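In this view, the complex is presented without one of its protein chains, the others remaining in place.
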Amino acid sequence: MSQQPPPIEEQIEQARSPLSEAWEMFRRNHAAVAALVVLGLIVIGAIIGPFLYPTDPFEMVWAPFSPPGAEGFLLGTDYLGRDLMAMIINGARVSLIIGLAAAVVSIFIGVTIGALAGFYRGILEEILMRITEFFQVLPTLLFSMVIVALFGASLPMITLAIGIVSWTAVARITRAEFLRIRELEYVMASRASGVQNMKLMFRVILPNALPPIIVQSALMVGSAILFEAGLSFLGLTDPNVVSWGQIIGSNRQYILDASYTVTIPGLAIFVTVLAISLVGDGLNDALNPKLRSR
Amino acid sequence: MTTPLLKVENLRIELTTRDGVAPVIDDLSFELGQNENISFVGESGCGKSMTALAIMGLLPEKIGRIASGSILFDGEDLTKASPARLRAIRGNEISMIFQEPMTSLNPVYTVGEQIAEVIREHQGLGRKAAWDMAADLLDAVRIPNARGRVSDYPFQMSGGQRQRVMIAMALACQPKILIADEPTTALDVTVQAQIFDLLRDLRKDTGTSIIMITHDMGAVAEMAERMIVMYAGRGAEIGPVEQIIEHARHPYTKGLTSCVPHIVSQLTEDRARLTEVPGIVPGLKDFGKNMCLFASRCNHRTEECLSARPPMKPFENGQIAACWHAEDV
Partner (left out) sequence: MADTPNTPLLTVDKLGVRFAVKRGGGWGKRAFLYAVDDVSFTVNRGETLAIVGESGSGKTTAALAVARLTAAYTGSVKLDGQELLGLEGEELRQARNKVQFIFQDPYSSLNPRQRAEDIVREPLVSLTDKSGAEQQQIIDRLFAEVGLRPEQKRLFPHQFSGGQRQRIGIARALATQPQLIICDEPVSALDVAVQAQILNLLRDLQSELGLTYLFISHDLGVVQHMCDSIAVMYMGRIVEHTDRLSLFNNPLHPYTKALLSAVPSVDKKRRAETKRILIPGDPPDPVNLPPGCRFANRCPAATDVCRQSEPPLTDHGGYHRVACHLVNDSKTAAI
């Protein structure tokens, strides 16, 4: 037949980045989206709250144990007559910063050790994994208490202590991902293209290993906040700053007389950690290629 | 021909996806005779395996369903059968072997235990009798030293041997129909030859009908009497194998046959360029459109192809092709 076939409109796929696709998947998880909104509000509150509500959290402003709502103090006052609202707002900053910073510390240690072990294998892997196991079997709370007790209860030291006891999970995940990905053909292809080891590790393999690491990090921010609360509760805290755990710790004797001084910061921790967990769950959906269609 | 063993009529299977409901099998009809070997051919994503799963009553739960049509097996409509009845038929009268012999056996049980389990389930034999029968079956599928190998674990066997164990398991209850879904795709050619040989002999001995799913025209030519070429959930061409290979009436069939370099009886220096079938199988969202779904890849395409689905045109020699231009192909 000489007739020219009628043309077919060709569909050209749009160049979409994996990021926009991940967002697409994230949006399907409604709980995660709601949690992200809550978390966003908490973060914004922590950043601009102190300017909108400039009461000094250390200043005695009213009679101790004024219940929430009394005399214009939305959340009441604590045993020293300090404004609980101001403490929660300022504490949010500290708690979130400690959570984030501790997560960064542990990701840095964990990814480095996991990547080296998974990439180079052999004797280096043996040594690094034995070190990881050593840290894994240490009782974490006791070990961090020892660090804080020895080097002083300053914010950086507390952050470092939390980071040092919680990097092992990241190291194991990173190593497992490296072991899997280093055998894939595109890594072989990059090697055939003459890509150097350092670049191979951090530019080729690591980006592909990130999804489970990111999810783990999100959960770690939550657990670091809890950890800090635990340390503060035991009094191992920087007395010059307010954190949610510290509010609970200092008010714990009055739990029966003025339970709101403990439950309100407790609720703040609960909501924040839950939101972070749900966001982590959503990230898991968004970044796990197995759940993605096609 | 006497009444067919299996008769599928106007079968439509719908799959629920993110983008809506798509007919993964759209108005498919065919018959399978007693002791016949019929092959399904086509690229992946054309609905070959889905047809097999529908016959087995194993469509993915909640996602897939038979929307209309019937599957008559020995006069009984399987689309209306209860789950219990389907379970009784499955394995007993219709069994299936899969593509991947590495993952379709349970690694923690010996092959003997796994075969004996099927026998006890369906035939109610005792432990000892079932075990003996398992050994006999392994012998029947030509595993050397079957008595000794019956207590082997799957990992102790090679890929070809595992596929034989799968066949032994499928044959345990002397099914009337054996569905083989790409049974040799994961195997080496010399092993494939052994498996084909085995299937041919079993068919001769037991009279089992075989439905074979494959993408290899050579395998079809060697094994089957009739074939069904599937494209995008629809039957593109149905007919006797020799005739279709000789003179395909559907451009897709023609493409499938000539796009693969074959070994012929006497090779020459002359190497013709391979026929290309441009493009790829359409996505599920295009299934079910009222047009020829192959049109975008076809060089016989006219306006007609884009405006209406072509009917199944029968030819005198028994070939049936769904193409507006079947006479010209």
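Letters are used for the chains, namely A and B, taken in the order the chains are written, and counting of residues starts over at 1 for each.
The criterion applied here is as follows: a residue touches a chain if its C-beta (ideal position, glycine included) is under 8 Å from a C-beta of that chain, and two chains touch if they have at least 3 such contacts.
Here the structure is a predicted model, which is why all the values come from computation and not from measurement.
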{"item": "Option from A:55, A:190 or A:277 whose C-beta touches the chain left out", "value": "A:190"}
{"item": "Selected from B:114, B:192 or B:296 as touching the chain missing from the view", "value": "B:192"}
{"item": "Which residue of B:18, B:128 or B:273 touches the chain not shown here", "value": "B:273"}
{"item": "Touch residues of chain A, complete complex, unshown partner", "value": "12-13, 15-18, 184-186, 188-196, 199, 204, 207-208, 289, 294"}
{"item": "Chain B residues that touch the omitted chain in the full complex", "value": "43-44, 144, 158-161, 188-194, 196-197, 215-219, 221-223, 242, 245, 255-257, 259-269, 271, 273-278, 280-281"}
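Everything below uses one rule, namely that only the chains that are shown with their structure count from here on.
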{"item": "Separation of mean Cα positions, chain B and chain A [Å, integer]", "value": "51"}
